[in-house]
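Right after this comes subunit A.
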Amino acid sequence: MSQEPLVRWDWIARNWANGGPTAISALLENHIVMAFLPVLFGLVVALPLGLACVRWRWLYQPTAAVMNVTYSLPSLVLFSIFLSVTGLTRSTVVIPLTFFALAVLVPAVVDGLASVPDPVRQSAVAMGFRPVRRLLRVELPVAVPVVLAGLRVATVSSISLVSVGALIGQGGLGNLFIDGWQRQFYTPIVVGIALIVLLAVLADGLLVLAQRLLTPWSRARRAA
Partner candidate 1 sequence: MNFLFGFFGDASRWSGPDGIPVRLLEHLEFSAAAFLIAALVAVPLGMLIGHTGRGALLVVVAANAARALPTLGLLVLVVLLAGVGTVLPVLIPLVVLAIPPILVNTYEGVRGVDADLRDAAYGMGLRGRQVLFRTLTPVALPLILLGLRLAAIQVVSTATVAAFVGLGGLGRFIIDGLATKTYESVIGGAVLVAGLALAVQFAFVLLDRVVVSPGVRQVR
Partner candidate 2 sequence: MITFEGVTKRYPDGTVAVDDLDLEVPTGAITVFVGPSGCGKTTSLRMINRMIDATSGRITLHGRDVREIDPPTLRRGIGYVIQQAGLFPHRKIVDNVATVPYLLGWSKKKARTRAMELLELVGLDPGLAGRYPFQLSGGQQQRVGVARALAADPPVLLMDEPFSAVDPIVRASLQDELLRLQSELRKTIVFVTHDIDEAVKLGDTVAVLRVGGRLAQMAGPATLLTEPADDFVREFLGRDRGIRRLSFISAKEVRLRPAPSDLATDEAGRPLGWRTGDELAAYGTFDPESDSLRAALDAALLSANGVAVAVDEDGRVRGVAGRDAIDELLAEYAPPPAPSPAPSPPPSQGSGPAEEAPA
């Protein structure tokens, strides 16, 4: 055990694409799907829900409370509870992670819309924008930086949390941790951590890039 190196490159080479379901590339693919679906679903639900919370202020308090409670539950707890509903499937990981993504994204959408300066909103009204057009043309674009900040947090968290799903057999790269633990073998664990962090950094970078492209004005304003 003490002679065991942290990383054995030959193992990685042999297991990167061995054709089986436990190949590293297969796990990676799986991981990506299970990490991004919750964020996607989360965003699709959070936008209308966030808008509704802004439109009807009374809705926000209870929504925020539910989100808060959800967010405080450990991922393993939610996986365990959904296990009795959806069994040992991907859904048992994807559904709870969707709730986590929502817990980050709904406040982000609400804060984003709240970050629209009142004069901007007022002048849009004064220029004759109707509500829907005002939302699409003025308020949402101005809210983009805040929403994207939330999206970054949700994405990175989701990528890292998927690995806990390995405990119920659906963890993507997390399965490497179980494998390494059972065989007292460092290499899969290190590979798993490295790929997950890499994936997170990459996704985060892409979202930063997306923000620069979507909101060229926000960078200029920060520089001023």
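Heads up, the rule we're going with is that contacts are C-beta pairs under 8 Å (C-beta built on N, C-alpha and C of every residue); 3 or more make two chains touch, one makes a residue touch a chain; residues count from 1.
If you want to know what made the cut, all candidates are chains of the complex that A comes from, given by their letters.
As the structure is a computational prediction, the values presented were derived from the model and not from experiment.
Engineer: Please state which of the candidates 1 or 2 is in contact with subunit A in this complex.
Structural biologist: Result: candidate 1 touches subunit A.
Engineer: Spell out the residues on subunit A that touch candidate 1 in their complex, using ranges where they run on.
Structural biologist: Contacts found on subunit A: 68-69, 71-78, 80-81, 83-84, 153, 156-157, 159-161, 163-164, 166-168, 171, 173-174, 176-177, 180-181, 184, 186, 189-190, 192-193, 196-197, 200-201, 204.
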